[in-house]
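Take this structure first; my questions come after.
Only a single protein chain was left out; the remaining protein chains are all shown in position.
For chain A:
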Amino acid sequence: MPKITEQIMDALDVETFFVCATEEEGRNLMLNLIKSWGFTDADVVFAQHEGPGVRVRGRAYVYRPADKYRWLLREAEAAQEG
């Protein structure tokens, strides 16, 4: 069973609303959340704080251009094995 992340073409985006006091706090919460899942190449694409909290979208790049994409390589490996 291939790892699920191997089928992500390039990046995983996560959107949520954190109850928090500042945009900076919301950004940190998002980065910590993504990193807690084991992703290392993480960033906040968008964050907007208004009174109750922050609307925030985080991104984990699974592959950047010129990486070796498992969604391609596993196809080739499967073909070789088959």
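The definition used in the following text is that contacts are C-beta pairs under 8 Å (C-beta built on N, C-alpha and C of every residue); 3 or more make two chains touch, one makes a residue touch a chain; residues count from 1.
Convention: contacts and distances are computed from a predicted model.
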item: Listed names "Cobalamin-dependent protein", "Hydrogenase 2 accessory protein HypG", "Cytochrome c family protein" or "5-oxoprolinase subunit PxpB", matching UniProt entry of the absent chain; value: "Cobalamin-dependent protein"
item: Residues from chain A at the interface with the omitted partner, ascending; value: 9-11, 13, 41, 43-46, 48, 57, 59, 61, 63-66, 68-69, 71-80
